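Missing here: one protein chain of the complex. Every other protein chain is in place.
On to chain A.
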Amino acid sequence: MDRTTRRAFRTDLVRGVAPVAILAITGAGIATLFNDSERWAGRWGPLMEYARVIMIVLVPLAVAAAAWQAGRDRRRRTDELLGTTPRPSWQHVALGWAGVTLAAVLGLVLAWLAGVALVAPIATYSGRGWWWGLAVGALALAAASALGTAVGRLVPGRLVAPLAGIGAYVLLGIGTYSDRLTWLTPSFSGATDGTRYLPGWVHVSQALWLAGLAAALVLLAAARHRWLAAIPALVAVTAAVPLVATDDEGRWRVDHTAMAPVCTDEGGLEVCLARVNAFLLDAAEEPVREQLARWDGVDGGFVRAVDRVSIDDAALAPERTAVLEVAHLMSWNGEWSEESEHGERIETVFAQAAADLVYRNCRPYAGDVTAEPAHTSMIWAAEAAHYWTIGETTPLGVVVEDGETAPFQVLLSRPEAEQKDWLGRYLAAAHTCEPAAFDALMEELR
């Protein structure tokens, strides 16, 4: 690129729609990224995945900005003058496209860097291949800018730019609802827990699909021989085939390094978090151990608590292990949350682990939670154990009719030794899944 071209590019960049696009995309990116920051804070992989989730907002903005830039010659009536110049028109169009692309990518990078502030200082796992996902996101913005450029060049009208943006939003929305088509959109429908990653072929296929699409659209917008657009379009379609032909299980891979447990053991009570969540370990250790201590004296009671994402299948967890949904207690900035915005506390998370023993081992709903459970006593017993773990006689959200006493209230009103005896038998029943054992447990609490 010679000096004159660089100067022309700079002028187009500074005097065109790019400065507004940078502000809009950075602002929208940060706002949407931080709206759900507890889903990615402290973890590189989920940060990238969430940067791809917010593409549903960033892509339409890039489309609209590029359409506005491409419509400038028509709005300013410079097309006739431009038509007398020797430089091939695709170069003039490409300059505008490159400017909007640069602005959009800068917006994405700035939003991502804001997210880095909540990841880099605390992350305990560097992640696996997430940077390719970010690079594909940048390519997606180049393709979005190309789409806007083509629309702005080919369709007249001042409303074309906003309408193109809205159209892109609708198309992305429809695309993300389809299990297969969603892989042709740059937008992810959600972020993983950081223990999954996409293999290289998915990133490469998406990159080729988006790069081919971008090149085809730019050629379509401005090339003298528009048939040339068929070449990159063919590359794009070829790359798209494996993306839509593979089912979800074939795409995401388990990252065993991210799942590897990082443990601390004190007084025989072990607390383990997945490596990807290990930045919470220092803060989680004490409250989790306090919960484990409550089970001291319970026959078969928990002596170990593990992060749910650190094991492939909770049903295969070792004996006397509470499987905790630690991610529920992650705050917006990646710190341990005493109480989440949904009201979750370590007591409620632990209580869920106590009840889950029955749901996981005995499957009272037989996989259909809308059906009537085969043995209601299983459910009632699990609920009693759940509320015993929370340790409140009138927990928030529980309604007990006047004059009645809920089974867990009966349990909590008894001497501690009796409570622990009941819980020991509950744990034993949760292993055998004998309905009669649960019936007997509930009979005691009437």
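Note that contacts are C-beta pairs under 8 Å (C-beta built on N, C-alpha and C of every residue); 3 or more make two chains touch, one makes a residue touch a chain; residues count from 1.
The working rule: contacts and distances are computed from a predicted model.
The listed options are "ABC transporter ATP-binding protein", "histidine kinase", "Alpha-D-ribose 1-methylphosphonate 5-phosphate C-P lyase" or "YlzJ-like protein", and the UniProt record of the chain not shown names that protein "ABC transporter ATP-binding protein". Across A:92, A:294 or A:345, the residue that sits in touch with the chain not pictured is A:92.
Where chain A meets the omitted chain, the residues involved are 2-5, 7-8, 11-12, 15-16, 72-73, 76-87, 92, 224.
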